[in-house]
Structures are given as C-alpha cells and as structure tokens.
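Omission of a single protein chain aside, the complex is shown with its protein chains in their original locations.
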Amino acid sequence: MERIPVLRMGSLLLITIQVDMHDKLALQLQDDVTQRISDWGSTGVLIDISSLEIVDSFIGRMLANIAAMSRVLGAETVVVGMQPAVAITLVELGMSLPGVRTALSVEAGMELLYGAVAGLQSGSEDEPAQA
Amino acid sequence: MSLLKREVLPLRSSNDIVMARQRVRQWAIELHFSLVDQTKMVTAASELARNCLDYGKGGDMIMEIVTVGPKTGLRLIFEDQGPGIPDIDLALKDGFTSGNGMGLGLGGSKRLVNEFAIESHVGKGTRITVVRWK
Partner (left out) sequence: MSELAEIIFRNEDQIRAEWIKDMGRSVQRTDLMSRAELDEQSSALLSAIVNGIKRSGPNDITTASWSGARELLAEISSSRARQGFSPAEVATFVLSLKQPLFSAIRKDLEKSQDKLFNVIWTATELLDKLALTTTESYMTAREELISRQQQELLELSTPVVKLWDGILALPIIGTLDSARTQVVMENLLQSIVATNSRYAIIDITGVPTVDTLVAQHLLKTITAARLMGAECIISGVRPQIAQTIVHLGINLEDVVTKAKLSDALALALQRSGRAVVRTAATQAGSGGLLSNREA
C-alpha cells in the first residue's frame, strides 16, 4: 500500500510530503508517525511541506493532530517550507494551525528543535558585523 | 452570462476529491489565474467537495467556464441529494461543525471565492455554486 515514508535521523523523524494526499494516505501518515515515535523514542518530528501546493482544512487538521499526538508522546513537531500561496489561503480560510510550530526551511526547523547545529550553518554567519 | 466549457465530475469517494482538486487546478491554469488565485480556488473546491461527500453523502461537481461581458470566470457547482442543511446561516459561521474535526464549515470557503450561493432543503439536498473571476 502506498505510504508516505518516515525517515529516521538520530532522534529526529523526517517526513517529506510530495504528493497530493488522499484522505486515507493522510490518516495512515498520522498512524505511522505516532507508531515510529513510540518505536524509536524520537524527540523531534520535521514535516517538509515545501512541495505541497494545497493545504485544505483536512490536511491542516492532520498537521495539527500530528503535532498534538507527538507532543503527548514526548516529541516536538515543526512544519517547514510552507508556500506563500498556501499560507495566504490558510489565513483566508481561517485556519491558524494551533500548536504547530513552523520554520522556513529544514535547516531552520532543525535549529528550532535542537538549537544551532554545528556545521550546518551557511558561511555568511561567520563574518562578524562591522559597526 | 455565457458558458464556454462544461464538465461533470462525480464525488463518490475520497479519491474523487483528489481528482477534483487536480481538475480544478488544470482549468485554473488554463484560464491563467495567478498562483494565489489558483490555490484559493483549488482549496475551496477541496473543501466543498469534501463537504459534499461527507455531509451530502456524495454528489457531483460541475465545472464551467463562464463569461459576463469582458470578464471570464471559473464556476463550480457542488450538488448532492443528501440530508440538506437546516440552518444555513449557522453553517456559514466560522467554527460550525456537524461532524468531526475543526469544522470550519462553509464560511471559510466563501472567503476564497468571489461569488458564493447556497441552496439547501432538508431531506432533498444541497447545491453550492461558487465563482472566481479572472
């Protein structure tokens, strides 16, 4: 059965959603994430939606559910890469995704979860600011 | 108002909702809607198609390209023979739900389109018509 892959990177779960999900796929993902957190003791969940062109109320609820369920199991969730058109539409739709932390990129998401991760910063940060 | 193109899509299963999204996206692209307008229309279609399926027990989505004078638009009609909505005003209020979930109801979708019309009779069914002009 087709499923959205849940990858493990140490204590982090990485999920990249690239397909237009039908309802069953979304519900399956919810199940898989909670199962994996339980199996592997993950403390972080990173969901990359940079390829998602549509987030309707169902998908929005799925994301909020994953965040809530993960927190109960001791893990924090960050959703990254939301497209501007999607953000604008969600605001118009009235969805605020309560309890869902967001970040602009996978890197920013990981920083949010674990603090600055050495070696993953881009070069320009290293120049001291000349006042 | 004149009709340039018409297509009917059945909404009987959750896979049909995905089909509906993709079809609406294709037509919106054909009409050269901006990316944001495309996204709004497709999202509205997804919401209303799901409503039709979950609440209306399944129905059809009719897609039409319409013109009024110099304006061109995409019109979607969601029809079902379900239980109907007893209190339309309530259903249009944000936060209303009669089923599971956050139930943003129809109020949210209304904000995503330019025109929104709803007809519903208890025991007979519901018909929601939305238009987005270019």
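Residue numbering begins at 1 within each chain, and the chains themselves are lettered A and B in the order written.
The criterion applied here is as follows: a contact is a pair of C-beta atoms (placed from the backbone, for glycine too) under 8 Å apart; a residue touches a chain by one contact, two chains touch by 3 or more.
Everything quoted here is computed from the prediction, not taken from an experiment.
The chain not shown here is touched by just one of A:52, A:66, A:82 or A:110, and that residue is A:82. The chain not shown here is touched by just one of A:57, A:77 or A:102, and that residue is A:102.
Mapped onto chain A, contacts with the missing chain fall at residues 80, 82-84, 87-88, 90-92, 96-97, 102-105, 108-109, 116, 124-125, 128-131.
Basically, only the chains that are shown with their structure count from here on.
Chain geometry summary: the mean Cα position of chain A and that of chain B are 29 Å apart. Within the complex formed with chain B, the residues of chain A that make contact are 20-24, 53-58, 60-61, 64, 84-86, 88-89, 92-95.
Only residues 14-15, 17-18, 21-22, 25, 35-36, 38-40, 42-43, 46-47, 50, 94, 101-102, 104, 107-109, 111-112 of chain B touch chain A when the two sit together in their complex.
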